[in-house]
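A protein chain is absent from this complex, but the other protein chains hold their places.
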Amino acid sequence: MSVLEMQDVRARYGQIEALHGISLTVEEGEVVVVLGANGAGKTTTLRAICGMVTTTGTVNLHGTNIVGSDTADIVRMGVAHVPQGRGTFPELSVVDNLNVGAYVRKDKEISADIDKWFEIFPRLAERRTQVAGSLSGGEQQMLAVARAMMSRPKVLLLDEPSLGLAPLIIDDLFKQFAQINAELGTTMLVVEQNANLALGIASRGYVIEAGEIVLSGTAEELRNDDGVRAAYLGV
Amino acid sequence: MSLFLQRMIEGLSNGAMYGVVAVSLVIIFKATTLINFAQGGLAMFGAYMANVFAIEQGLPLIVGILMGAAVMAVVASGIERVLIRPFDPSNHLPVVLITFGIAYILQAVAAWKFGTEFKSFPSPFPAGPNDHIEIAGARLRYERLGVVLVLVIMVGLVHLILNKTKIGLAFRAVSSNTESAKLVGVKTGRTLNFGWALAAMFGGVAGGLVAHFTQLDSGFMDKILIFSFAAATLGGLDSINGAVIGGLIIGLVESPIQPMVRDYVPGFHFLTSDLALLVAFLLILGVLLVKPAGLFGTTRVERV
Partner (left out) sequence: MIKMQRPWILGLGAVSLVVLGLSVIHLLNKETASYWPYLGILSILGLGGATAVAQRAGEPVLVVNEGSRAHRTWQTAGWGVFAFFVVATPYLLDSFRVQQVNKSMYYAVAVLGVNLIIGYSGLISLGHGAFMGVGAFMSVILVEDYGFKLWQVLFVIVPVAFVIGVIVGIPALRIKGLYLALVTFALSFAFPIILKIEGIDKRTGGDLGRNISLENQVQPGRLKGILGLNGLDAPAQEQIYKYWLMVLVVGICFLLVRNIIKSRAGRAIIAIKENQIGAAVSGVPLTTYKVITFGISAVFAAIGGWLYALLFSEANPNSFGPLLAIALLLALVLGGVYTLQGALVGSLLYVFLDDLRTRVTLTSVAGWRPSFFQIAEGSPLTQAVLGLALILIAFFAPGGVVSLARKVRTSLIRVVPAIPTADAVASSASADKAVSEPEVATTH
């Protein structure tokens, strides 16, 4: 059974339909990427999974249909979402951001996890008592990822993690994603405009245009596809 | 000097009461950017309930006040669930109408159920003519010192709850970024509900204390509410400490600053205590012109 399976999902904002019946699957331990231009529906896809937009169709998380469920409940089932723009809590300190990331957990290893993430992102450790709003873009992104991982999710949803960040930082970040996937086995669904980077860590991908999936395949296939090359790889 | 000290305690204790109600306003504002216009009514009704429990049922006064406040917390929780939650939080207008409506209804029901004659209300602290301590010739009455003490305790409690408990963390998260809070699994509805209940509890306790210094009637919280708005505005609508400090400042302006100005500054002898209110507001205006979000409030930088 796939970790995540979307079947004929339609999503709308008010009266405007943004997703016109998309289907995709993510298997356990995979990194799957969704490529698309601005406005294609990438962010809406992730929001549909989390129950943040009006959705019809089926979204199966470990076989259970979560369409219509409350966002907080979906999170409790093991989904973590790093939204576009980071979604950190600007008035809370770095350490509190991490604490609240573990909100759904009731075990005793939360502190240990916080220490672990401070090791992985030493820049955050330096700023542990600073309010998140005062961090730079790259630092906030690291914080957002760490925050999401604090809930020990089964599936990590990343919405355009490279947006607004300097190239060096983005490289670093994506190396981290690959490492998280390799060491912790976290399944990831990454939505990106930056196809190069995304395909670099993914095993499979989809291309979305105007609310519909137009292409799917392995990362290699997508990288060699002429259409993808022209539109997203600038070749 | 003794007069000054006495007036200062008076001012501080008044300020403490404004501060407590201001804190309840800030609690709700932080989480929802809404002003709860029913806060005064809730506090007033809480005092009436305390009156029922303590005077009519004979329970000790402190218990009565706490029970009254607890009842109002339940009421506020119900209000949030039924009347506030259905609305989109970014659209302020309907919720303003609703809190106004509740304020009117609470006042009407109180006047109808409890009658419109003034009642006097006791203090949980010893308030007899000899219950004071003397410092430098000033008589500092227990009832007033007690109020300041209660303020300190309550503010301490708030900080404790917000910073050291899980639900406090959830509350701060919801206040900071509601959508992200959902994404970490916080049930925002329940958290807000908690905020409303907490704010009402505070207001109820404040009502129970204030009632002793004014009389108990259906409008006794009105003036306090206005001053509390002023205090919260002065301190910054999203800062709890700001609300406390704002309240204390306004209390001090009322007394001893205003009487001092009236008595000692030439040309100001027309300054009545009503005008003290005016002075307080001019002060707030001045502060806002320099710091548009209040003394301790945070200005949200909007990206174009």
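A and B are the chain letters, set down in written order, and residue numbers restart from 1 in every chain.
To be clear about the criterion, contacts are C-beta pairs under 8 Å (C-beta built on N, C-alpha and C of every residue); 3 or more make two chains touch, one makes a residue touch a chain.
No experiment lies behind these values; they were computed from the predicted model shown.
Partners of the chain left out, restricted to shown chains and counted across the full complex, are B. Of the candidate positions B:Q107, B:S123, B:S176 or B:S239, contact with the hidden chain is made by B:Q107.
When the omitted chain is restored, the residue from B:L83, B:A138 or B:I161 that touches it is B:L83. For the chain missing from the display, the contacting residue among B:T188, B:S218 or B:S255 is B:S218, taking the whole complex into account. Contact residues of subunit B toward the unshown chain are 33, 35, 83, 86-88, 91, 93-98, 100-105, 107-109, 111-112, 116, 218, 226, 229-230, 233, 237, 270, 274-275, 277-278, 281, 284-285, 288-289, 292-294, 304.
The working rule: only the chains that are shown with their structure count from here on.
Each chain gets one centre point, the mean of its Cα atoms, and the points for subunit A and subunit B are 43 Å apart. Contacts from subunit A toward subunit B in the complex involve residues 50, 52, 70-72, 75-76, 80-81, 83, 87-92, 96, 99-101, 103-104, 147-148, 151. Looking at the complex, you find that subunit B touches subunit A at residues 166, 169-170, 172-173, 175-177, 179-188, 298.
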